[in-house]
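There's a structure below that I have some questions on.
The complex is shown incomplete by one protein chain, all other protein chains being positioned as in the whole.
And then subunit A:
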Amino acid sequence: MNQPAWTGPNSTRAPAQPGRGEPSSLADILERVLDKGIVIAGDIRVDLLDIELLTIKIRLIVASVDRAREMGIDWWEHDPALSSQERDVVEENRRLRRRVGDLEAERSAGPAQVTASGAEEATEPAAEEEHRRPEPAGEPDSRPDGGRSADRGRRP
């Protein structure tokens, strides 16, 4: 895996010779047009999908697309996977908050030895964290750089 590989708009040329026309890779384009470029508030406000969430969604699709095509299934075209995933997180948040609230109420209401550890568990932010950044099972190695990337996790 050592051969020179020039990819992208200019894949077969030396860099000093501008001359394009080759389609760039979708991943390269998306990470630039969605995540880069100067940011100016428009009149029409939309939240762009975070590139990381987007690739998760795309990964689901790419993983299934060939097999599904063979079977003549086209669910991915209308697949609400991501939004439903977000709903799940919101719902889980709400559930956890309610639980914490209940536990706190119980504790302040009376002698509540039972609840202290439960409350700690329920407030554990990792639950939310994990859902926001799901990593597919079986591929834990695809990101060896840990927290290195400069633009990782900037969005709240």
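As a working rule, a contact is a pair of C-beta atoms (placed from the backbone, for glycine too) under 8 Å apart; a residue touches a chain by one contact, two chains touch by 3 or more; residues count from 1.
As a convention for this text, contacts and distances are computed from a predicted model.
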Tell me the UniProt name of the left-out chain, picking from "Nitrate/nitrite transport system permease protein", "Isoquinoline 1-oxidoreductase, beta subunit", "GvpL/GvpF family gas vesicle protein" or "Urea ABC transporter substrate-binding protein". "GvpL/GvpF family gas vesicle protein"
In the complete complex, the non-displayed chain touches which residues of subunit A? 1-11, 14-16, 18, 20, 23-49, 51-52, 55-59, 61-63, 76-77, 80, 82-83, 139, 141-146, 148-152, 154
